[in-house]
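Below is one structure. I have some questions about it.
Only a portion of the chains appears, each positioned as in the full assembly.
Per-chain residue numbering starts at 1, and chain names A and B are given in the order in which the chains are listed.
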Amino acid sequence: MEQFSTSSSESSDSSSEYSLEFYMDTSWVLDAANLVFFMQAGFGMLEAGMVRAKNTKSILLKNLINTAICAISYYCVGHSLAFGRVNPNSFVGFGNFFLMDYTHYAYWMIQWAYAATATTIATGAMAERLQLHCYILFTLVQTILIYPFVAHWIWSQNGWLFDLGIVDFAGGAVIHIVAGITGACGSFLLGPRIGRFNQESGKPKNLPGHSVVLMSLGAMILWYSWYGYTAGASLGMTRSRVLPASRVSVVVTLSGATGLITVLGIGKICNGHYDLVKGINGLIAGLVSSTSSCAYIEPWAAIIIGLVGGIVYWFSSWALLNWLRLDDPVDSTAIHLFGGCWSLISVAFFATHGRVRNPDIILPGGIFYGGGISLLWVQLVGMVLAILWAGFLSGIFFFTMDYFGKLRVDVDTELAGLDNSNHGGSAYIFD
Amino acid sequence: MEYLELNGTKEGLSAAVDDMWVLNATYLVFYMQAGFCMLEAGVVRAKNAKSIIMKSIIDTAIGSLLFWALGFGLAFGNADKASNPVIGTSHFFLINYENLSFFAFQWAFCATSITIVSGSLAERVHVTSCLVYTVVMSAFIYPLSAHWVWSYNGWLRLIGVNGIIDFSGSIVVHIVGGCIGLVGTYLVGPRIGRFDSESGKPKPLPGHSITIYTLGAFIIWYGFYGFNTGSTLGISGSGITIASRSAVTMTIIACASCATTLLAIKIKSGKYDVVKSVNSLLGGLVSSAAVCSLIDPWAAFIIGCVTSFVYLGGSHLLIKLRIDDPLDSSAIHLGCGIWGALSVGLFSTQDNLSLVLKRPTEVYGLFFGGGFEQLGVQLLGIIIVMAWCLFCASVLFIILKKFHMLRIEPTKELMGIDIDSAGGPAYQWDN
């Protein structure tokens, strides 16, 4: 996304450092970063609601660790590799370690919040059976090795995918594909939770989470913070970015709502009742589906994107479970990996509005607007490369952990619940 | 609301600042959905928690889509400034509409109004009927009320010197929502066990989690800051002065109302009542919506104290009339909404009113010597809007009842809606 890179150089170098425009744009970014951070609360509640009561504490702790460790490691190294401005090349950034000689703090804030989101999403897929120190190590690997490179390729103005003209407004590839694929690798190597598949028939068995109320609270918080997450990527409101930012808000609402309704409708048809849990996932899948494209499309396109996003979610969730036997307690692979892919691809079809920050640079119109398929190839290259990079590195990491027996908790612990064995008792005490 | 000019005509930085303000407020108002969802979930019994959340989420999703498609055009579709005073006629599907931040803000208001209704109908209504009234409300009932009261050529705006004044929706949002909810809950009848079948005495059916309930109330309070201060539609000119005043008076009204109820109940029954105090807090927020920008802080204190008794009286009256409103939604939103709208005619000062209307006016609050006219106009407006809602809602719910789509069967009600139509309970404490 061109917005990020130009902003970091432009706003700190230009003479308008102390103009009202600069104040406003920075405050917009800070507010948005704050909202993106609040997604940690959203994902925390969502994931806590989706696991069983005996593992609640461990999932909450995991989210806390993600946020904290990610902040430290992103501050030390991650941001430099992604957006460091001393001697960057097209593959990786360099310089400004420990935020030395770096003053664009607001930009760091929102990038940190994005990076933390990517980690939290990924670890959701491994809930209820991963050892806790593995979470810590994975957070380090994710924020130092995996995420910054993809962010650099796509969002930094030196990145090679950026040079190719990839369009990813708020992180369909950078955040959701990376998070989805790393989570999937981890979840696959961990194997399913005990009891998830019937031992004889091999049929999947539902292991429902302990609280739908928490789950929906989490989803609503996510919906709220999604406005900061997407509209904040405009990195400001001045210089005719008002209209794009407003349109982003409208588009996000529409695609999320459509995703929810689609999945509820499919559930009603297939299972005979409205499935709230799936519906909530559909809502998030709808939101994810428009992350790459939200600044570039018309509101009506958001409806189509949300609709397809909901369908993609439903069927990928089903296929992952029944064909791949992937046990993803919070469905984050189906939502974020497949939703992220669809979001990246859909830009090539529906894009019609120009760049947000530089309206002069005309974006090639989407296929439906007669823009040809060149953009589609670029998007596909970006998608495949992000998947390969993140999948390969996380695969190696989890494989190594598995080799040393540090990956999965033992059977007794898993049956008793992580909380009782590792965290000094249950999360709930009602008497 | 539209008393302040729309920002379509403004240019440059101040337009950007104004839109940024409106967008931030919009996000907050959307976040109120999370608050209502938690509020309603906490106050129903555990066996119905999932279905009420489902309704709450469906409201938002379907309502948003319909308001985008039809509602907004009927409410604010004033292309060429030539639409008639009863109904708007253009900009359906946002065609040819550029002021997207204004649209998004109105959108969030509509979603709020709809979600009020589901509280009144909790624990005994088909999910499908919720779909139906959401469609009718967002596409028809709400937009017309909004057009009459808020659109600059709405016919209630043309009455008298100032026209009707409803700064941020005591009438349009809360009276409409509360009124439809009241009709619905009256026609559905009380929950099984709410009134003793022999003596007719009310029996409390306490909700399953006060914690979740309070969380919801706090989120609503937070969102209300966007609701009330965003209605300035900007901060340039006198916008920020009005917004600061609104934030302060609204807080005073809510706190005074809450404190009064707290002490009144303590004095009467010797106990502190959390639920009633929280409801009063919400009632205070509701009555502040119409009047917050027009009064001085001390008047806010008085309005708040009165609000408390309006709510308590309304709640008492509902029980007298054997109407079972699980959330006291009609007492809160209809009762306090009426009081808030009336207090405009009583307490608004000449200075503040002139500032909001952007022209000097000689007609203002009765208590400040502004005469009876404004009070009369407010009263008329309230009656008209209530009559409209009562009529539409009666027709709607009677039809639904005729086709047995309104109330679920007694056995299912006793069992809980979740198990029947939402695929299992909301909580799973074991396994």
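We adopt the following convention: contacts are C-beta pairs under 8 Å (C-beta built on N, C-alpha and C of every residue); 3 or more make two chains touch, one makes a residue touch a chain.
Note that the structure is a prediction, hence the values are computed from the model and not measured.
**Q** For the entire complex in this file, put down the subunit formula using the displayed labels.
**A** A x1, B x2
Note that only the chains that are shown with their structure count from here on.
**Q** Taking each chain's centre as the mean of its CA atoms, how far is subunit A from subunit B in angstrom?
**A** It comes to 34 Å between the two C-alpha centres.
**Q** Quick one: which bits of subunit A touch subunit B in the complex? Just the residue numbers, please.
**A** 20-21, 24, 28, 31, 35, 52-53, 207-213, 216-217, 219-221, 223-224, 227-228, 231, 237-238, 241-243, 245-247, 249-250, 253-254, 256-258, 260-261, 264, 271, 273-276, 279-280, 283, 299-300, 303, 428
**Q** Spell out the residues on subunit B that touch subunit A in their complex, using ranges where they run on.
**A** Within the complex, subunit B contacts subunit A at residues 13, 15-17, 19-20, 23-24, 26-27, 30-31, 33-34, 37-38, 41-42, 49-50, 53-54, 56-58, 60-62, 64-65, 68, 93-94, 98-101, 103-104, 107, 127, 209, 212, 215, 421-424, 426-431.
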